[in-house]
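Of the protein chains in this complex, all but one are displayed in their positions.
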Amino acid sequence: MTTATANHDDHADHGHHGPAKGIMRWVLTTNHKDIGTMYLWFSFTMLFIGGAMALIVRTELFQPGMQLIEPEFYNQMTTMHGLIMVFGAIMPAFVGLANWMVPLMIGAPDMALPRMNNWSFWILPFAFGMLLFTLFTDAGAPNFGWTFYAPLSTTYAPSSVTYFIFGVHMMGISSIMGAINIIVTILNLRAPGMTLMKMPLFVWTWFITAYLLVLVMPVLAGVVTMMLMDIHFGTSFFDAAGGGDPVLFQHVFWFFGHPEVYIMILPAFGIVSQIIPTFARKPLFGYASMVYATSSIAFLSFIVWAHHMFTVGLPLQAELFFMYATMLIAIPTGVKVFNWVSTMFRGSMTFETPMLFALAFVVLFTIGGFSGLMLAIAPADFQYHDTYFVVAHFHYVLVPGALFGIIAGVYYWLPKWTGNYYSEKLGKFHFWMSFIGVNVTFFPMHFVGLAGMPRRIPDYALQFADFNAIASVGAFIFGFSQLIFLFLLIKTILGGEKATDKVWEGAEGLEWTIPSPAPYHTFAEPPHVK
Amino acid sequence: MFSRTWQRLSSVVLGLLTVPTALAEWDGNMTRGVTEVSQSIFELHMLIFWICVWIGVAVFGVMFYSIFKYRKSKGAVASKFHESLGLELLWTAIPTIILIAMAVPATSTLIKMYDTTNADVDIKITGHQWKWQYDYLGEDVGFFSNLSTTKDEIYNRIEKGENYLEEVDKHVVVPTGQKIRFLITSNDVIHAWWVPDIAVKKDAIPGYINETWALIPEGEEGLYRGKCAELCGVQHGFMPIVLEAVTADEYQAWLGDQRAGKVAEAAAALGDFSYDDLMTEGAEVYARNCAACHGSEGQGMGSVFPALAGSPIAINDMAGHIDILINGRPGTAMQSFSAQLTDVEIAAVITYERNAWGNDTGEMATPQMIIDAKK
Partner (left out) sequence: MTLKLPESGTQSGPKLSNTALKLVLAAIAMFGFGFALVPLYDVFCEFAGINGKTAGKVEKVEQWVDTSRTIKVQFITTNNDGMPWEFETLQEEVEIHPGAWTQVAFWAFNPMQNDMVGQAVPSVSPSEVAQYVQKTECFCFDQQKLKAGEGRDMPLIFSLDPDLPDHVRTVTMSYTLFDAGDFAE
């Protein structure tokens, strides 16, 4: 019994220790809650930086003519905006939420590989520091679009392209390590009784997303390595002069790129699948079907990539195949939307801020899905491709889609993290301003694209002026509304009405069985799941 | 006979029925265009659009109904049901059927779009940074087409013209009633040639040739404006297309004019030119072809495009100056202009560059000097 007491004492000591003090706590932490917090603050910072770039773009586009910046700088802004939002804001935010919530949801004490977890995070500030630094060099930042097609990004690129490549490599390693961590954690550290089909949907969607990351991030690493070799080592992967092919670039890039966009949305599907049942006080409709639908989407995402290349000169059979496969993805996606709506139907709903964002997600993501279905029709795509219709589509699925999903998750879990309820009034204000802002910004883009305005242009013909002006106003509304969110977050961290363990009346899951705020170490002993 | 409610309802419904037509003609919608293909595409677009609208109405209908009826504040009590295999199968099967229905017309339109056989006219289109080049195969006609909107308009120094950013110095002229085959490639990076009214868009890829076609019916003569549709560098937004569709007879006449024009240009080069003639023409050529990179005051753009004001080539090295215009500077963005500009234009722009912005060499490059340098 002496050993047991000694052990108990050890545990007690350790439990009352709490985290280290000062900055070294954050540099050295292997705690999933700390790391989750760092990812979230990092991604929020990136959101503001990428957002500032968007506002520069929208200011220039407010009227026809060049008013604010030169076309050269404009191309840098659009490129960096895309890179920062995709790789610096959306992806790390989802990783942050995963870090915080996956161990709690499966009853694990932490992630399976905590030290690798620390490295995964700390790579990111270095990678993005390097990328942002190029803005201040003579040659300027990357200016070839976030999709960096060759040869514009190889033979014709500014010297910053090398920093860009290294940044992508670093960020890719971070993502791959993070994804491995998540898979290993989910496979090995679930509490006894939690079978795979009892896992919360957020865990399922992240589980599938992690596999996608492990499979496609290396392909991205491959394509930027090929770029590096073409630029510096005399190879000609993408240069016809040496026997290469610029179209090969597009195939390899989009082989990564398409699964990438599902990587950016599946976790949001998971978040929304947690929130709606809570606030409808009704179990998620069709749990198994949701799991199968998410898995089908993930499988299908590997065979649709060339729908980004319909005008490149693909042979007819290839064009038809990719059109059919892309249309097919609409089916499991639709099934998910029907399941969410069926969860609401005959529920007992209240409309706290997480629910508002989740409901807006369902409507607005679906609208983005509709424009996606239109884009899938290859003949029609010849008129949509590389226009603002595409810009409207992907901003609908990424902003009121992925970003609203993230924000909903933050509001949902914030009381658990901080121990304080946020101000519901402020939250609702943030919601309505964001909802209005996002629609005023992106809905007009459908029309201006259909009317013939191409993407990635700093100036446009006169008939596009009115809708561009509206979109620019919306962008400022949306951008500045996020300051409300910043204010609310800081206010809530500093204090507020104390939150209960369960936080929300309809909440179900292991994360709601621990105190709010969540203790530094949780589930040292695994809970039993029935 | 019908109650007030029915009357009101039918007015609303009838009113809504005008929406599809209104929507179709609205300029915030895709253009119907002037060819059979563009109209098939427009119809596919409207079909998938309405399918999405009706699905949206159904889904959001149930959703908003639930939001209003099933709220806790109204006393709603949550049911417990949470699965139904039947429903899952139903709402998997119905979308599948709708999509198969969509795929059929989409497939036949795509097959039509890929059929480039039996063309009457072949035009090779080469994308450059940042202009288009057109060669009429078998006709000995070829030219470059540059944006003609002025920098003054772009930089808000003067009022913008009606066709701001959609106008060029030379239109690509095509006959109506004949099948035109476009062979598209690029000189440097990937561009894309797009004219919405004929629903033609194809990437221009360096080293590769892409093929597409259009047939503008007789009666649809007119101007159709298009754009570059693939990011190709700094001036991607400034290289539009103007397609001019004319009758077959007018087309033949135009071809003849073009050939005659080339002969006349060559002859003109042998004539006499005064310093003032060359300076005037040189300023125009410069504004149209050089200012985009070298700046309207010859100031260049950072380290990327060298300044011409005060540059040794423009002040000292006449032979080098001529050589760089004719052959370009390999390894840089400075292309050869011998195909794009006539001998007179090259001589004029060199004269202008050697005397403007304080360069003041007093020297003149004559067209004969250009002809000699090309030998």
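Going by the order they are written in, the chains are A and B; count residues from 1 in each one.
We adopt the following convention: a residue touches a chain if its C-beta (ideal position, glycine included) is under 8 Å from a C-beta of that chain, and two chains touch if they have at least 3 such contacts.
Given the structure is predicted, the values throughout are model-derived calculations rather than measurements.
Touching the chain that is not shown, out of A:68, A:170 or A:214: A:214 (per the contact rule at the top).
Only one of the listed residues, A:187, A:288 or A:486, touches the absent chain: A:187.
In the full complex, chain B makes contact with the omitted chain through residues 116-119, 122, 124, 126, 129, 135, 137-138, 181, 183, 185, 187-188, 206-211, 326-333, 335-336, 374. Think of the hidden chain as still there; on chain A it touches residues 14, 30-32, 108-110, 112-115, 176, 179-180, 183-184, 187-189, 192, 214-223, 225-226, 234, 236-237, 240-243, 245, 247-248, 251-252, 255-256, 313, 315, 317-318, 521, 524, 526.
Assume only the chains that are shown with their structure count from here on.
Chain B has its Cα centroid 33 Å from the Cα centroid of chain A. Per the touch definition, chain A reaches chain B in the complex via residues 64-67, 71-72, 75, 138-139, 143-145, 149, 151-152, 155-156, 240-241, 245-247, 280-289, 311-313, 316, 319-320, 323-324, 327-328, 330-331, 334-335, 337-338, 341-351, 359, 362-363, 366-367, 370, 373-374, 377-380, 382-383, 385-387, 447-448, 450-452, 454-463, 467. By the touch criterion given at the top, residues 27-31, 40-41, 44-45, 48-49, 52, 55-56, 59-60, 62-63, 66-67, 70-73, 76-84, 87-88, 91-92, 95-96, 99, 102-103, 106-107, 109-111, 113-114, 153-156, 160, 162-166, 188-190, 192, 194, 196, 199-203, 205-208, 210-211, 227-238, 301-304, 333 of chain B touch chain A in their complex.
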